[in-house]
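Removed: one protein chain of the complex. Kept in place: all other protein chains.
The letters A and B name the chains in turn, as written, and every chain counts its residues from 1.
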Amino acid sequence: MPLPSAGPPWVLDRKDLGLLLASLRSSGYRVIGPRVRDGAILYGEVKEEGELPIGWRDRQEAGTYRLERSEDLRVFDFHLGPQGWKPYLFPPHHLLWTARKDGGTFRVEAGATTDGGPLAFLGVRACEVAALRVSERVFEGGVPDPTFRDRRAALLIIAVECSSSAPTCFCPSMRTGPEVTQGFDIVLRELFSPWGHRFLIEAGTDRGRELLQPLPLRAAAEEDLADLEAQRQRVREGIHRALPVEEARGVILANLEHPRWEEVGRRCLACSNCTMVCPTCFCSTTEEVPSLSGEETQRYRRWDSCFGLGFTQLHASSVRSSISSRYRQWMSHKLATWWDQFGSSGCVGCGRCITWCPVGIDLTEEFAALRTKAASTGAKAGGVPA
Amino acid sequence: MRSPRPDLLGELREHPFLRGMDPGFLKAIEGATQERSFGTGDLVIREGEAAKEMLLVQHGKIGLELVAPDRPRLSLLTVGPGEIVGWSWLIPPHLWLSDGRALKPTRILAIDGATLRAALEDRPKDAYQFMLRLVPVISRRLQIARIQVMDIHGV
Partner (left out) sequence: MGSETAAPPGSHEGGASPWAPTPYRVVERAQETADTATLALEPVEPAPPPGFVPGQFHMLYAPDIGEAAISISGATSDPRRRVHTIRSAGRVTDALTKARVGDVVGVRGPYGRGWPLREAEGKDLLLVVGGLGLPPLRPVLYEVLAHRDRFRRVEIAYGARTPKDLVYYDEIQAWRTRKDLRFQVTVDRAGVDWYGDVGIVSQRIPDMRFDPSSAVAFLCGPEIMMRGSAQALVDRGMSRSSVYVSMERNMKCGFGQCGHCQFGPFLLCRDGPVLPYASVERYFALREL
């Protein structure tokens, strides 16, 4: 068969999905994909097709996440679990280096940047592709982070376009989804209709094209493309939350002293869940772990959160002592000052911070409150234009 | 150097605190003005003593100090050329609230407080102008004291 190329996509039958997994594994990739664990969909190593969450879907709302059986046996019927791909590129706890005493001085040996061979992410959603690009700007835009750089360089991305949406999604207004249009090696679009259960499959890179070669593919027919169109429309119609990326920075910067920060600060527990589940939050701290023998000491990097009181410790106190100031920092960084620092929005509209907030604080609702009240009290804030 | 025979009216006119005040007002207080010099370490004013004069510093430096029996003498503010010492001459009971010690050879102009109060009483417009100069000095010194209380270098 000819080498599949960009253009009209190919079709992979549902029963042949296992062949894709086998192709990846035989090419030396460790496949990380969705699995059911602890009542949630979490990404982990997938060795065979049966480990995928076939026939599972999630129900999400602000402060709510439930996994349930679905009526059909779609493979990617769920939306997003609590954790994205971040831990695989930016590990939550990671050895940076070991220093050994050496005749009055010390020798530093950098920790391993990778954790075994190259990874293939299977099931990357459009918002997660966007999150990866945001992270690349953070970790590789200036001084490159060796861990992120090495892991990203070896990474294969197999995106899966969403075939439904969660109520917490707001990717269209963030211009990151729901369609997957770029940033993948391979993209799968799961179709389930009277025409059958199958995947539209498309390669975005040469590496992706090579991996498709051994698969039994057929060219997509008109009804496949029609099914996709109908599905995409259903997905978009199901998304009701919005946070317009074009307005975000201007509205936030014009309202840094808005009374809403106080209100949300009274609800926020400063638990830092939102920063832990956010696919782009990158703050970290370091830890020094000397060995008992005193011969060596290890330096670790650990995820940190701007919601912690100690995050802004300066001399005798914390700069951001109130919770409202920490919420303002998180939201204004994500939506506004991220542009200044990294040239993009820090939010991709995945909605995880909404789902996993134990008190159901909704970023889109907070933004709407800033924006509508800004119209009436905006003059007071005296903001900087975007 | 200044002329050996001091031109007190000229000096009053040029002192930053009084610069721009109505000539008639300055004339009214000229006769009640004396010049006075102090050597390093001399007490210029003393806490609790009668504050009979307003002091304009011409040269040198005066340290405003507080003394308590259980601690060393503490200097909290130094006042230099172009600045004034105190407003106790204005406010009853007209007693100085701190010590003032010359920290180097110092020359001041001392204006009799009773004459000054009478001149201000008689000339409300000039008194308003005078207050527009005095209140900022008080305000600035209050702000300095607040920042000193914050102990900004001490955290």
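Simple rule for what comes next: a contact is a pair of C-beta atoms (placed from the backbone, for glycine too) under 8 Å apart; a residue touches a chain by one contact, two chains touch by 3 or more.
Predicted model, so just to flag it, every value in this text is computed and none were measured.
Which of A:L19, A:L67, A:A242 or A:L256 touches the hidden chain is settled by the complete complex: it is A:L256.
Only one of A:L73, A:A153, A:A219 or A:V319 touches the chain withheld from this view, namely A:V319.
Although one chain is not shown, part of chain B still touches it, namely residues 40, 61, 63-65, 72-78, 80, 82, 103-104, 140, 144, 147-148, 150-154. Contacts to the hidden chain, counted on chain A, fall at residues 96-97, 99, 104-108, 110-111, 138-139, 142-146, 256-257, 282-286, 288, 290, 294, 297, 299, 301, 304, 306, 311-315, 319-322, 325, 329, 333, 336-337, 340-341, 384.
Note that in this section only the chains that are shown with their structure count from here on.
With centres taken as mean Cα positions, chain B sits 67 Å from chain A.
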